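In this view, the complex is presented without one of its protein chains, the others remaining in place.
Right, chain A next:
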(Lines give C-alpha, C1' and ligand atoms only; values in the text may rest on other atoms or scores of the structure.)
Protein backbone atom coordinates (compact mmCIF):
# COMPACT_ATOMS: atom_id res chain seq x y z
CA UNK A 1 0.00 0.00 0.00
CA UNK A 2 1.49 3.38 -0.94
CA UNK A 3 2.28 5.69 1.97
CA UNK A 4 0.89 8.66 0.09
CA UNK A 5 -1.18 9.06 -3.02
CA UNK A 6 -2.25 12.34 -4.60
CA UNK A 7 -4.92 12.32 -7.28
CA UNK A 8 -5.57 15.37 -9.45
CA UNK A 9 -4.81 17.78 -6.63
CA UNK A 10 -5.40 21.45 -7.33
CA UNK A 11 -4.94 24.37 -4.98
CA UNK A 12 -5.92 27.98 -5.59
CA UNK A 13 -5.67 31.03 -3.38
CA UNK A 14 -8.45 33.24 -4.71
CA UNK A 15 -7.82 33.47 -8.42
CA UNK A 16 -4.20 32.32 -8.19
CA UNK A 17 -3.68 28.66 -9.07
CA UNK A 18 -0.73 27.52 -7.02
CA UNK A 19 -0.97 23.75 -7.64
CA UNK A 20 -2.21 22.27 -10.88
CA UNK A 21 -3.20 18.66 -11.42
CA UNK A 22 -0.73 16.96 -9.09
CA UNK A 23 -0.67 13.16 -9.37
CA UNK A 24 1.89 11.31 -7.33
CA UNK A 25 2.54 8.14 -5.36
CA UNK A 26 4.99 7.70 -2.50
CA UNK A 27 5.67 4.03 -1.85
CA UNK A 28 6.03 2.64 1.65
CA UNK A 29 9.50 3.41 3.02
CA UNK A 30 10.39 5.67 0.11
CA UNK A 31 12.27 8.96 0.46
CA UNK A 32 10.72 11.40 -1.99
CA UNK A 33 12.10 14.88 -2.53
CA UNK A 34 10.07 17.75 -4.01
CA UNK A 35 12.46 20.15 -5.63
CA UNK A 36 11.89 23.35 -7.55
CA UNK A 37 12.64 27.05 -7.47
CA UNK A 38 11.25 29.29 -4.71
CA UNK A 39 7.57 30.01 -5.06
CA UNK A 40 6.76 27.00 -7.24
CA UNK A 41 4.33 25.62 -4.66
CA UNK A 42 6.39 23.01 -2.79
CA UNK A 43 5.40 24.18 0.68
CA UNK A 44 1.79 24.55 -0.37
CA UNK A 45 1.77 20.96 -1.61
CA UNK A 46 3.28 19.80 1.67
CA UNK A 47 0.69 21.74 3.64
CA UNK A 48 -2.08 20.17 1.57
CA UNK A 49 -0.68 16.73 2.40
CA UNK A 50 -0.45 17.67 6.08
CA UNK A 51 -4.00 19.02 6.11
CA UNK A 52 -2.96 22.54 7.01
CA UNK A 53 -4.53 23.70 3.74
CA UNK A 54 -7.52 22.14 2.01
CA UNK A 55 -7.04 21.00 -1.55
CA UNK A 56 -9.31 22.98 -3.87
CA UNK A 57 -9.88 19.82 -5.93
CA UNK A 58 -8.58 16.27 -5.87
CA UNK A 59 -7.92 13.58 -3.28
CA UNK A 60 -5.18 12.89 -0.77
CA UNK A 61 -4.67 9.32 0.46
CA UNK A 62 -2.33 8.49 3.34
CA UNK A 63 -1.67 4.78 3.91
CA UNK A 64 -4.62 3.94 1.70
CA UNK A 65 -7.11 6.13 3.53
CA UNK A 66 -8.65 9.22 2.03
CA UNK A 67 -7.82 12.06 4.42
CA UNK A 68 -9.30 15.13 2.71
CA UNK A 69 -11.54 15.77 5.72
CA UNK A 70 -9.18 14.52 8.44
CA UNK A 71 -7.55 17.14 10.67
CA UNK A 72 -3.72 17.30 10.62
CA UNK A 73 -3.28 15.64 14.00
CA UNK A 74 -5.18 12.51 12.90
CA UNK A 75 -3.49 12.02 9.56
CA UNK A 76 -0.61 10.03 10.99
CA UNK A 77 1.95 12.56 9.78
CA UNK A 78 4.67 14.57 11.46
CA UNK A 79 6.26 17.68 10.05
CA UNK A 80 9.61 19.43 10.42
CA UNK A 81 9.66 23.11 9.54
CA UNK A 82 12.36 25.36 8.14
CA UNK A 83 12.06 27.76 11.07
CA UNK A 84 12.12 24.84 13.59
CA UNK A 85 8.82 26.09 15.07
CA UNK A 86 9.63 24.82 18.56
CA UNK A 87 7.30 25.85 21.37
CA UNK A 88 9.30 28.61 23.08
CA UNK A 89 7.69 28.12 26.49
CA UNK A 90 8.36 24.37 26.71
CA UNK A 91 11.51 22.40 27.47
CA UNK A 92 13.05 20.16 24.83
CA UNK A 93 11.44 17.13 26.43
CA UNK A 94 8.02 18.78 26.61
CA UNK A 95 8.39 19.92 23.01
CA UNK A 96 8.95 16.35 21.91
CA UNK A 97 6.22 14.80 24.02
CA UNK A 98 3.40 17.29 23.42
CA UNK A 99 1.98 15.46 20.40
CA UNK A 100 1.80 12.14 22.24
CA UNK A 101 0.29 13.81 25.30
CA UNK A 102 -2.42 15.24 23.10
CA UNK A 103 -3.10 11.72 21.82
CA UNK A 104 -3.49 10.67 25.46
CA UNK A 105 -0.74 8.05 25.19
CA UNK A 106 0.39 6.44 28.47
CA UNK A 107 3.25 8.13 30.34
CA UNK A 108 5.75 5.28 30.10
CA UNK A 109 5.28 4.98 26.35
CA UNK A 110 5.95 8.71 25.98
CA UNK A 111 9.02 8.34 28.18
CA UNK A 112 10.50 5.47 26.15
CA UNK A 113 9.81 7.15 22.83
CA UNK A 114 11.43 10.41 23.96
CA UNK A 115 14.41 8.46 25.31
CA UNK A 116 14.82 6.60 22.05
CA UNK A 117 14.55 9.71 19.92
CA UNK A 118 16.97 11.72 22.02
CA UNK A 119 19.39 8.82 21.86
CA UNK A 120 19.25 8.75 18.05
CA UNK A 121 19.70 12.52 17.85
CA UNK A 122 22.16 12.82 20.79
CA UNK A 123 19.88 15.23 22.61
CA UNK A 124 20.14 13.47 25.97
CA UNK A 125 21.99 16.33 27.65
CA UNK A 126 19.56 18.97 26.51
CA UNK A 127 16.20 17.53 27.48
CA UNK A 128 15.55 20.09 30.23
CA UNK A 129 16.66 23.12 28.28
CA UNK A 130 14.40 25.57 26.54
CA UNK A 131 14.67 26.21 22.79
CA UNK A 132 16.16 29.66 23.38
CA UNK A 133 19.16 28.00 25.03
CA UNK A 134 20.02 25.83 22.01
CA UNK A 135 22.03 26.45 18.85
CA UNK A 136 20.38 26.35 15.44
CA UNK A 137 21.56 22.82 14.73
CA UNK A 138 20.33 21.57 18.09
CA UNK A 139 16.97 23.23 17.59
CA UNK A 140 16.56 21.51 14.26
CA UNK A 141 17.39 18.17 15.87
CA UNK A 142 14.73 18.79 18.50
CA UNK A 143 12.28 19.53 15.70
CA UNK A 144 13.23 16.24 14.06
CA UNK A 145 12.93 14.51 17.44
CA UNK A 146 9.45 15.91 17.87
CA UNK A 147 8.54 14.23 14.59
CA UNK A 148 10.23 10.91 15.39
CA UNK A 149 8.49 10.31 18.73
CA UNK A 150 5.11 10.26 17.03
CA UNK A 151 6.20 7.33 14.84
CA UNK A 152 4.16 8.71 11.95
CA UNK A 153 3.16 6.89 8.80
CA UNK A 154 4.66 9.74 6.83
CA UNK A 155 7.34 12.31 7.64
CA UNK A 156 7.09 15.73 6.04
CA UNK A 157 10.14 18.00 5.89
CA UNK A 158 9.87 21.59 4.65
CA UNK A 159 13.37 22.85 3.81
CA UNK A 160 14.71 21.70 7.19
CA UNK A 161 18.32 22.62 6.43
CA UNK A 162 17.88 26.09 4.93
CA UNK A 163 18.56 27.95 8.16
CA UNK A 164 21.75 26.04 8.97
CA UNK A 165 25.27 27.00 7.92
CA UNK A 166 27.04 25.03 5.23
CA UNK A 167 29.05 22.60 7.39
CA UNK A 168 26.11 21.80 9.65
CA UNK A 169 23.88 21.40 6.64
CA UNK A 170 25.99 18.58 5.27
CA UNK A 171 26.13 16.81 8.67
CA UNK A 172 22.41 17.10 9.23
CA UNK A 173 21.76 15.94 5.67
CA UNK A 174 23.70 12.77 6.39
CA UNK A 175 21.86 12.36 9.69
CA UNK A 176 18.53 12.59 7.93
CA UNK A 177 19.64 9.98 5.40
CA UNK A 178 20.73 7.67 8.24
CA UNK A 179 17.47 8.32 10.02
CA UNK A 180 15.60 7.21 6.96
CA UNK A 181 17.63 4.01 6.87
CA UNK A 182 17.17 3.18 10.58
CA UNK A 183 13.48 4.02 10.72
CA UNK A 184 12.74 2.80 7.20
CA UNK A 185 9.91 5.32 7.27
CA UNK A 186 8.22 7.04 4.35
CA UNK A 187 9.42 10.58 3.96
CA UNK A 188 8.52 13.57 1.84
CA UNK A 189 11.18 16.24 1.80
CA UNK A 190 10.91 19.68 0.24
CA UNK A 191 13.92 21.68 -0.86
CA UNK A 192 15.02 24.19 -3.47
CA UNK A 193 18.56 22.84 -3.27
CA UNK A 194 19.37 20.35 -5.98
CA UNK A 195 22.31 18.89 -4.00
CA UNK A 196 19.97 17.88 -1.16
CA UNK A 197 17.55 16.44 -3.68
CA UNK A 198 20.22 14.41 -5.49
CA UNK A 199 21.88 13.11 -2.32
CA UNK A 200 18.81 12.20 -0.27
CA UNK A 201 16.14 11.06 -2.67
CA UNK A 202 14.98 7.65 -3.74
CA UNK A 203 12.68 9.57 -6.02
CA UNK A 204 12.80 13.21 -7.07
CA UNK A 205 9.74 15.20 -8.06
CA UNK A 206 10.66 18.33 -9.98
CA UNK A 207 8.06 21.10 -9.67
CA UNK A 208 7.69 24.28 -11.65
CA UNK A 209 4.87 26.82 -11.32
CA UNK A 210 2.69 24.34 -9.48
CA UNK A 211 3.08 21.54 -12.00
CA UNK A 212 5.10 18.35 -11.85
CA UNK A 213 7.75 18.52 -14.56
CA UNK A 214 9.27 15.08 -14.08
CA UNK A 215 9.44 12.23 -11.56
CA UNK A 216 12.25 9.71 -11.27
CA UNK A 217 15.32 8.55 -9.42
CA UNK A 218 18.14 11.10 -9.17
CA UNK A 219 20.23 9.38 -11.83
CA UNK A 220 17.27 8.93 -14.17
CA UNK A 221 16.60 12.64 -14.04
CA UNK A 222 20.26 13.52 -14.36
CA UNK A 223 20.90 11.22 -17.28
CA UNK A 224 17.53 11.51 -18.92
CA UNK A 225 15.90 14.88 -18.28
CA UNK A 226 12.55 15.23 -20.02
CA UNK A 227 13.04 18.91 -20.74
CA UNK A 228 15.35 21.86 -20.55
CA UNK A 229 14.05 22.97 -17.15
CA UNK A 230 14.84 19.68 -15.42
CA UNK A 231 18.17 19.44 -17.22
CA UNK A 232 19.14 22.92 -16.08
CA UNK A 233 17.87 22.52 -12.54
CA UNK A 234 19.74 19.35 -11.59
CA UNK A 235 23.53 19.33 -11.63
CA UNK A 236 26.03 21.84 -10.35
CA UNK A 237 27.39 23.82 -12.05
CA UNK A 238 24.24 23.91 -14.18
CA UNK A 239 24.07 22.51 -17.69
CA UNK A 240 25.21 24.77 -20.53
CA UNK A 241 22.68 25.59 -23.21
CA UNK A 242 23.94 26.63 -26.65
CA UNK A 243 21.84 27.68 -29.60
CA UNK A 244 22.01 25.18 -32.40
CA UNK A 245 24.57 26.36 -34.95
CA UNK A 246 22.33 25.59 -37.94
CA UNK A 247 20.03 28.48 -36.96
CA UNK A 248 16.83 26.38 -36.98
CA UNK A 249 16.06 27.12 -33.31
CA UNK A 250 16.33 24.69 -30.45
CA UNK A 251 19.24 24.25 -28.13
CA UNK A 252 21.97 21.81 -27.28
CA UNK A 253 22.64 21.07 -23.61
CA UNK A 254 26.08 20.02 -22.41
CA UNK A 255 26.97 19.42 -18.79
CA UNK A 256 30.09 21.33 -17.64
CA UNK A 257 31.87 18.07 -16.74
CA UNK A 258 31.40 16.73 -20.26
CA UNK A 259 33.42 19.52 -21.84
CA UNK A 260 37.16 19.12 -22.37
CA UNK A 261 39.86 21.51 -23.39
CA UNK A 262 41.31 20.19 -26.65
CA UNK A 263 42.94 21.61 -29.76
CA UNK A 264 40.65 22.00 -32.75
CA UNK A 265 37.44 21.58 -30.71
CA UNK A 266 33.90 22.39 -31.79
CA UNK A 267 33.64 25.42 -29.54
CA UNK A 268 36.13 28.24 -29.24
CA UNK A 269 36.07 31.22 -26.87
CA UNK A 270 37.83 33.29 -24.26
CA UNK A 271 38.23 32.53 -20.57
CA UNK A 272 36.42 35.23 -18.54
CA UNK A 273 36.87 33.81 -15.06
CA UNK A 274 38.51 30.88 -13.27
CA UNK A 275 37.32 29.23 -10.08
CA UNK A 276 40.00 27.08 -8.45
CA UNK A 277 38.37 24.67 -6.04
CA UNK A 278 41.43 22.49 -5.54
CA UNK A 279 39.73 19.25 -6.52
CA UNK A 280 38.10 20.89 -9.53
CA UNK A 281 38.64 23.90 -11.70
CA UNK A 282 35.67 25.75 -13.18
CA UNK A 283 36.32 27.81 -16.31
CA UNK A 284 33.80 30.46 -17.29
CA UNK A 285 34.15 30.94 -21.01
CA UNK A 286 32.51 33.32 -23.48
CA UNK A 287 32.26 31.61 -26.84
CA UNK A 288 32.99 33.31 -30.14
CA UNK A 289 29.23 33.28 -30.76
CA UNK A 290 28.96 35.30 -27.50
CA UNK A 291 27.32 32.66 -25.31
CA UNK A 292 28.41 32.02 -21.71
CA UNK A 293 29.55 28.50 -20.95
CA UNK A 294 30.96 26.76 -17.90
CA UNK A 295 33.61 24.04 -18.07
CA UNK A 296 34.36 21.80 -15.14
CA UNK A 297 37.83 20.29 -15.22
CA UNK A 298 38.96 17.65 -12.81
CA UNK A 299 42.01 18.58 -10.72
CA UNK A 300 44.09 21.74 -10.86
CA UNK A 301 44.91 23.58 -14.04
CA UNK A 302 47.05 26.62 -14.62
CA UNK A 303 45.13 28.86 -17.01
CA UNK A 304 44.92 32.59 -17.60
CA UNK A 305 41.88 34.79 -17.71
CA UNK A 306 41.57 36.25 -21.19
CA UNK A 307 43.29 33.28 -22.86
CA UNK A 308 41.69 31.63 -25.85
CA UNK A 309 40.45 28.07 -25.41
CA UNK A 310 39.09 25.43 -27.65
CA UNK A 311 36.54 22.98 -26.21
CA UNK A 312 35.18 19.66 -27.28
CA UNK A 313 32.58 17.12 -26.09
CA UNK A 314 31.17 13.74 -27.07
CA UNK A 315 28.01 13.96 -29.18
CA UNK A 316 26.34 11.15 -27.23
CA UNK A 317 26.72 13.06 -23.96
CA UNK A 318 24.96 16.15 -25.32
CA UNK A 319 21.21 16.71 -25.07
CA UNK A 320 18.99 18.23 -27.71
CA UNK A 321 15.93 20.37 -26.93
CA UNK A 322 13.32 21.81 -29.29
CA UNK A 323 11.99 25.36 -29.25
CA UNK A 324 9.53 24.55 -26.45
CA UNK A 325 12.31 23.18 -24.29
CA UNK A 326 11.25 19.56 -24.74
CA UNK A 327 13.87 16.90 -25.17
CA UNK A 328 14.49 15.69 -28.71
CA UNK A 329 15.55 12.03 -28.74
CA UNK A 330 18.06 11.00 -31.30
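We adopt the following convention: contacts are C-beta pairs under 8 Å (C-beta built on N, C-alpha and C of every residue); 3 or more make two chains touch, one makes a residue touch a chain; residues count from 1.
Throughout what follows, contacts and distances are computed from a predicted model.
Asker: Just go with whichever of "(2Fe-2S) ferredoxin domain-containing protein", "Sugar ABC transporter permease", "Threonine kinase" or "Nitrite reductase (NADH) small subunit" UniProt uses as the name of the absent chain.
Answerer: "Sugar ABC transporter permease"
Asker: Just one of A:73, A:236 or A:276 touches the chain that is missing; which is it?
Answerer: Per the contact definition at the top, the residue touching the missing chain is A:73.
Asker: Hey, which of A:83, A:122 or A:184 is the one touching the hidden chain?
Answerer: A:83
Asker: In the full complex, which of A:36, A:131 or A:216 touches the chain missing from this view?
Answerer: Counting the whole complex, the residue in contact with the absent chain is A:131.
Asker: Tell me where the left-out chain touches chain A, residue by residue.
Answerer: Listed in rising order, the touching residues are 47, 50, 52, 71-74, 77-79, 81-89, 98-99, 102-103, 131-132, 146, 158.
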